[in-house]
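Sending over a structure as structure tokens; questions will come in a sec.
Of the protein chains in this complex, one is absent; all others appear in place.
Now for chain A:
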Amino acid sequence: MAKYLLLKHYRGAPAPVNDVSMDQWTPEEVAAHVRYMADFAARLEGTGEFVDSQGIAPEGAFVRYDGEGRPPVVDGPFAETKDLIAGWMVIDVESRERAYELAAELSAAPGAGGRPIHEWLEVRPFLTIHSTVFD
């Protein structure tokens, strides 16, 4: 088994096929989309493949250390930041092929007109914390 992160972007991924901003959808289309996501997570729990799912706010800040005894430096948000993460799902699956299959299903979530969004999801393997022993 291997864990994979399915990353959803507000910005930075290639444009989806059904590229209509969510605020332009009908309320029913939004509801259908949310239901699809919830059903998807529930189904993965049923197959024993679900680990975690979170959405994150688009607006945050950049923070860095500024030396001993000094408050952190806070900056941003920066409009020019290319990559903006919207949320993620973590899955624990048998193979990379299975991870891709599930990402494609998630990408088929309905959007404007009830048609699949065909959104690009970034799929990244976790580094394991345990290394296999070789002689």
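Here is the rule we go by: contacts are C-beta pairs under 8 Å (C-beta built on N, C-alpha and C of every residue); 3 or more make two chains touch, one makes a residue touch a chain; residues count from 1.
Just so we're on the same page, contacts and distances are computed from a predicted model.
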Chain not displayed: protein name in its UniProt record ("(Fe-S)-binding protein", "NADH-quinone oxidoreductase subunit H", "Sigma-70 family RNA polymerase sigma factor" or "ATP synthase epsilon chain"): "Sigma-70 family RNA polymerase sigma factor"
Which residue of A:64, A:82 or A:130 touches the chain not shown here: A:130
Touch list for chain A against the chain that is not drawn: 1, 3, 45-52, 92, 94, 125, 127-135
